[in-house]
Each structure stands twice: as C-alpha cells, then as structure tokens.
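Before anything else, here's the structure in question.
All protein chains but one are shown at their positions in the complex.
Chain lettering (A and B) follows the sequence in which the chains are written, and residue indices restart at 1 in each chain.
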Amino acid sequence: MAANNNNNNLINELVEKYGRDRTSLMPILQGVVEQNNFISDLNMTEIAKELDLSAAQVFGTATFYSFLDTIPRGRFVIRVCKTITCDMHGKKMIIQTLENLLKIKVGETTQDKKFTLLETNCLGWCHKGPSLLINNDVYSELTAEKVHELIAEYMHK
Amino acid sequence: MSEILKRVDLIFGEYSDQKYKTLEKTIKRPNDDIIKDILDSGLRGRGGAGFPTAMKWKFTMEQPGDEKYVVCNADEGEPGTFKDREILTQVPRKVFAGMAICGKVIGAKKGYMYLRGEYRFMLPELLKEIDVFNTNAQELDIDFTIEIRMGSGAYICGEESALFESMEGKRGEPRNKPPYPTVSGYLSKPTVINNVETFVNVLMICRIGPVQYKKLGTRDSRGSKVFSVSGDTPIAGIYELELGMPLEKFVEEFGDGDTKAVQVGGASGFCVPRKKFKDTIIGFEGVPTGGSMMIFNSSRSMYNVLHNYLDFFEEESCGQCTPCRVGCQQLRKGIEAVKRGDKPITYLEQLMKLSETMKITAKCGLGQSVANSFSSIVNNFKEEMIY
Partner (left out) sequence: MTKEINLKIDGIDLIVDEGTTILNAARKANIQIPTLCYHEDLCVAGNCRVCVVEQKGVKNLVASCAMPASEGMEIFTNTGKVRLARKHIVELLLSEHNADCTKCYKNGNCELQLLASEMLTGEPMYIDLVPDKKYTIDRYNKAIIKDDSRCIRCQRCVRTCEELQSVSALDVAYRGNHMKISTFFEHPLFEVVCTNCGQCVNRCPTGALIERNYVDQVWDAIYDTTKHVVVQTAPAVRIALGEALGMPAGKIVTGKMVTALKRLGFDSVLDTDFTADLTIIEEGHELLTRLKKALVDKDPSVALPMTTSCSPGWIKFIEHTFPEYLPNLSTCKSPQQMFGALAKTYYAQKRNLDPKNIVSISIMPCTAKKFEANRPEMRSSGYNDVDYVLTTRELAIMIRQAGLDFASLPEEHCDSFMGSSTGAAVIFGTTGGVMEAALRTAYEIVTGREVPFEGLNITPVRGTEGEVREASILINKTLPEWNFLEGVELKCVVANGLAYAKKVMQSVKDGTGNYHFIEIMACPGGCLGGGGQPIPTNPEIRSKRKSAIYEEDMGMTIRKSHENPEVAEIYKEFLGKPLGHKSHELLHTHYTPRKRY
C-alpha cells in the first residue's frame, strides 16, 4: 500500500506541475520514468484517470516510445547504441563485456535490480562510437577497459 | 584543407558582442523584408528535405488567426547525424534568436523546441539558456517565449507531423498531408517547424545579409552546411562546409585512403560507391543530406550495413501504414533469405520492386526513403548481398 501511495503522490505532483491536458501526457510519463525507471500499470491507470483518457490510450502512447518502459527496469538502465557506426567500432564487444560483468543478457535486469542492459538505436555519437547511455548520461569511445571502470563506478552508486 | 572544401565559420561563429543584437535589429524590420531576404538567400531547410524556408514562413504568415506556433525540430535521429547537438551546445542563442524572428514574422507568441530523448543530458544547460533568452526577449519587448518538450526515443518523431502528435501527447504517427503544418500543425494551428540549423541560418542571413550569404555554396545549394562525419575516417566529427562540393573531394579530405562507399544523408539517404564519387555533388542538385556522412572502407560488408539500416527502420517505423510496417520486415527477411540461399538471387529484383512501391505509397518520408539506401546498396553491391 505504501508503494501505491507514493506512486499516487508522484502522479499528483506531475499532474499539478504539467496540467490535465493531453499535451501533458508525455512530460508526465517522462516524469514517472525519471523517478521509477518504468511506468507501472497502476501509474498508467492513475494518469488515465487524471487526464480523462482510457487506460488503453495511455498504454498505447507509452509503448510507442522506446524510453518509456512499461516493464520494471533496474536503477541504472544501460542502453548500448547498435546503429551502424557504433556497430562497426565494436558494439558487439561492448555488449559481451557488459553481459559478462553484469551476468545478464541484453533485455535483462540484474537480480539486485541495479542494472538493466538494453540495446538502442542511434544515440547521435557516431563519431565517437561505440557509445552507450546510462539513464541520461552518455559514455562514448568505449573500450572494454572503459566499460569495466564505468560499471565499477556505478556499482558503488 | 583543399581549396574547394572551404571551412566556414557561419553557424559556429561567435556571438555578436551584444546579447541578441541581430534579433533586436531584425524585429524592427517589416516582415516582408525579412521574408524577402530569406528568399533571396536561397535558404532551404537543413533537416534533409530541403523545402525553401522563406516559403514555409510566408505561407504560415498568411494564415488567418492569432494562435500560431514556432517549433524547432531538435529530434535529430538520423543515423550518422549529430550536428544539432553540437549547435545546441555551442550556439543555442543563435537558435533561439532564429525562432524569435520566425515568431515575429508569422505572428506566433510561443515557440517549442522538441529535443530527442537521447539528448536529455543537455536539458539543464538548455533550460538555463532558455531562461536567459526569455528574460532578454522581455527586455527587448518581444512577445515570444520558448519552451522545451522532450522526445522519448522514437526516430519517427523527427517527421514533422509525428512530432506534433507527440507534443500533443499521442503516439508519434505521421498525419495525412495535406493539410501541411503551415495550415494545421501543432494543436491544428498554423505552425512553422524548422530544423535547428535552419533557424541559425536565418539568424545569420539577417546578420550578414542575403548577398553575403549567397556567396557561399552553389546556385541550387546556397550557404554552408554542418556535416556530421563518421565511419572509417581518421577525423570523425563536425565540420561546417560549403554546400555543392564534389564527393570525391570530400573523400580525399575525410577518407582513410581505402574508402569504398559513402552513405550520404544517413540511413534514409543514398549510398554512393567509389566509382561514382567523381560525379556526385553533395547538395540539392546531387545527393542531398541533412548532414550525415558515413564513410565505409573496403573492410566493411555492405550486406551488414544494409542489414543494420533495415533493422533500424523495422523498429523505428511507426507501424501504421502497410508498405512501411510490413515492407521493412520483408526487405530485412528477404536479404537474409537470399544470403542463406533460401531464396534465389532473382528475389533481390522482387525486393527492389517492393522498395519502389514503398517509395511511392508510404504515408510519410520514413517509409518512402527506405528505398534510397536499399536500392543504392543492392544495386551497387549486389555480389555482397549474395556471397
């Protein structure tokens, strides 16, 4: 129940901030992801109620966008760019390194719910590939070594 | 740097001494004069499609009603493109000033910048800059404010009508056209939507005048262009160059000496093979580009390149229209089947016809442009598709 109340508070805050118009839907969904790293079904029904939309409409909109996850994600969502130049410059090796380090496959979340490993389309760092996002932060010109350091750093966050 | 490949310092040039000096000067001029200058400059949109900017503004200006919008398209998602990020990092005020000029000309009080979700890390800095702009605008007595809207990881939202849908809180599905944004854009109101770089170009035209501006580039491709250079190049990065240069010169400058092909205009652009470098002009008279230049050397499998693009389109298609949703899946599965030998080589011809159908029947630019890379890669590197 406590978790529910927190979520309701979050939605209320976001709705107060952005308004009840449909144009507020994206900022509200993004706000939930910023906070929780994913949008739960409860969050969605709460948002639908506040914006007078059907729950299916909120679900349909959320699932359109790659970054509006609707399944639980870890605290740090790693998105490795898989588009052409990053691919050419060693994306596969980066993925392998991450899979070994985190002991998960692409699409999975570590048991401690700390990391989720995903692939994503072009991040806009083609000149400095391979690159990845951890939540909102970009890391580029990656090597296996850099990935080791990076994960070690985030392990302690 | 060779003579032909002139570096330019228009877009990234320093701000004028005084804050928003050009804006202050420009807003005192009659709208028709401003439009005329932009028209004379020959400026065409820098997002890739190349629509004459002055016409877009003029159409919107002429629309009745006082609720109009200016939207800056910063949903830079084309593979191989990263120049808008650089512009917004280095010279955001030029972008805002360009938007404000547009607002004055068309009669809009509100501007939005739609920033791709992948660039969320830029948000804090941009918000600070926007605060500065909004304060300055107030001081200059300009009734125009700017707000940022974020994308959330959807390439298709770079398509202007999909972008409006997204701003309206919906799935980013492109709309039927007509009506065009100049008549019915954000919230169905007349809207000018331009690329980040286009707004900077407008500002610079207002600062240096169309005559000076026109000295850059060629007859069909005026001005400079910010290029995003990546792939097999020792000097990947952002370069502001004159438009209208031969691809051969570009490769000489940026290639690693073993360049096999250049993808001009990103995954939705054209793949130019070595034998055509000489005859290819980068610009609206040749191969147009929103700035993406991806270089491949002879170690690269063009099958892999194409496969990567098709993967991209398959996922990034909004999925609403048949040719794009199913066509992308068929093209990807089709080249796999030919490669495996499950389909005869002649199946490539069938796929070429399919890509042609996608080009002429898809609802928006995404579906229409899949054929560009597909046909240019399959035509020029057919052996690589088979063996």
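Note that a contact is a pair of C-beta atoms (placed from the backbone, for glycine too) under 8 Å apart; a residue touches a chain by one contact, two chains touch by 3 or more.
Keep in mind that this is a model prediction, so the values were computed, not measured.
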Touch criterion as defined above, residue of B:N31, B:Q90 or B:Q320 at the omitted chain: B:Q320
Residue of B:R171, B:R222 or B:K260 touching the missing chain in the full complex: B:R171
From B:I205, B:V264 or B:A362, residue that would touch the chain that is not displayed: B:A362
Residue of B:I27, B:L88 or B:A154 in touch with the missing chain, whole complex considered: B:A154
Positions on chain A contacted by the hidden chain, ascending: 41, 44-46, 48-49, 53-60, 63-66, 70
Chain B, residues in touch with the chain not shown (by the definition above): 154, 156, 171, 173, 176, 178, 314-323, 325-330, 333-334, 337, 343, 350, 353-354, 357, 359-363, 368
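The criterion applied here is as follows: only the chains that are shown with their structure count from here on.
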Averaged-CA centre spacing for the pair chain B and chain A, given as whole angstrom: 26
Residues of chain A defined as touching chain B within the complex: 21-27, 29-30, 33, 51, 60-61, 64-68, 82-85, 87-88, 120-129, 133, 136-138
Touching residues on chain B, where the partner in the complex is chain A: 76-82, 85, 116-121, 149-155, 166-172, 187, 228-232, 236-238, 267, 292, 294, 296, 300, 304-305, 308-309, 311-312, 315-316, 318
